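Everything below concerns the one structure shown next.
After this line comes chain A, so read on.
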Amino acid sequence: MIHAIPMMVVLPLAGAFFIPMVSRRAAWVPDAVGNAVMVVLAVISFGLIGREGIYHVGGWPTPLGIDLRLDGLTAILLLAVNGIGLCAALFSVSYMELYTSKFRYYSLFLFMVAGMNGVIITGDLFNLYVFMEIAAIASYALVAFGCEHEELEASFKYAVLGGVASSLILIGIAVVYMITGSLNMAQIADRIQTIGLTPPILLALCLFVAGFGLKAALVPFHAWLPDAHPSAPAPVSAMLSGVLIKAIGVYVMARLFFNVFGPTSDLLAVMRLLGVLSMVIGVLLAVGQWDMKRLFAYHSISQIGYVMLGLGLGTPLGLAGGLFHLLNHSVFKSLLFLNAGSVEYSTGRRNLKQLGGMARILPLTGGTTLVASMSIGGVPPFNGFWSKLIIIFACIRAGFYGLAGWAVLVSVITLASFLKVLRYGFYEAPAEKLRVERSMAPLMAVALLLLAISCLAMSLFVVTGLESPVLVDRAVEALSAGVFGM
Partner candidate 1 sequence: MKNRITLFTVCLIVWLLLVWPFGRSPAGVPDVVAGVLVAAVTAAIMREISMERADRWLNPVRWFWAAVYLVVLTYYIIRANLDVAYRVLHPAMPIRPGIVRVRTRLKGAGARTLLANSITLTPGTLSVEVTPDGDLFIHWINVTATGIERATERIVGRFEWFISRIAE
Partner candidate 2 sequence: MIYALCLVLVGIGLYGVLAKKNVVKIVIGLMIMEYGIHLLLILIGYRRNGAFPIMQPGQDPGAYASVAVDPLPQALVLTSIVISLGVLALLVALCLRLYEKYGTFDISEMRRLRG
């Protein structure tokens, strides 16, 4: 099973290069290959849960070669990326008929998945940068996929800010290499333990906060996200908002700060501050939006704030809450974007003012939107409720009563904002007669149902106890174990 670790990168890359070679003649090949690869990846990542190990690429021992590292945190993120990726790929089969040159789409999609998987499994700092750029470049191209005014403009903004973020991260990596003489995360952690957090290391830390903050769209750095995410095709928005900002933003931050640099109280305070800012400002900006996808995108900023808040508490309970919310958010936010996509697919609109009564026209989408909205709003039987509850508990137990109050308040505003979506989009009669151009395709329904069921099913993970939901306790162990040993 240990040989499955490199496969997480190899398979999507092979698929991405294979598709353009054969798909000139056969139009069904991109669909088939893309979905087959995603199914295999989802199965493998399911099998990797609960396993641990270090894979030495090329058989070279640790300081010489590149390590691939599998632990609890890696496993859940792989599951999130590939599970959501599978749903998005299923959804794309029909949805991407709206666009041309499907093989380019699947090729870029698989590049993005390969990049994210690579970021998650690698144990080498520069390798992480390379994979991050693979995922990022693919996502710039995917945002511009429609080639219309808005898409191009959003993609340009996203690409320039992403490029600046990557540059900052690369400077950080250079500084770390200059001080520690190594790029292997475990070795860097080891060296930093002996030399302490000297000013150059602190400079690198600042650069990492800014760079990965940009990639994760935390609030002072969030300007690109509300443009980029809604402009992409719906399955890509689901991937971007659902997993990309987590895989190349939040995950890397958590990994570096907890396992490489070691969490100091200042660092945790910065994470909490960024978290609360994103949480509050994101939701306030979201309330006034009428474009459905744009509204969801602003909520992504706010929900990422929850994750950062949980992680920034630094206690095992806070970590559990943050990671659990990360998983939950990737499920319900992808579901929301796919719902918006299916509404756009059948009516060609996504502005709430022009919509209405969709629950009668598309009953399935209405149901899944209800599930996802209740989830993100934190209504009891759904998964979002539990993770928010854990985060709020963790705040109270760590003595941050004010933060807990903010978290509750933001949750209420989120619920209000989604009630608006449900009312104007799905239940109230439309202002003018809506013309339904296409009915929903079966594979799209499958993808929506899969995600909606997991929204409910993931709340079952807390039956073992609110303190440690089954899926994430290994990940919490991995993070709270402190810095990597050699």
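For anyone wondering why these and not others, all candidates are chains of the complex that A comes from, given by their letters.
The working rule: contacts are C-beta pairs under 8 Å (C-beta built on N, C-alpha and C of every residue); 3 or more make two chains touch, one makes a residue touch a chain; residues count from 1.
Computed from a predicted model, the values in this text were never measured in an experiment.
J.: Sticking to the defined contact criterion, which numbered candidate from 1 or 2 is in contact with chain A in this complex?
T.: In this complex, among candidates 1 or 2, chain A touches 2.
J.: Given the complex with candidate 2, which residues does chain A contribute to the contact?
T.: 126, 130, 133, 137, 140-141, 144, 147-150, 152-156, 159-160, 163-164, 166-167, 170-171, 174, 177-178, 183, 223, 226-227, 231
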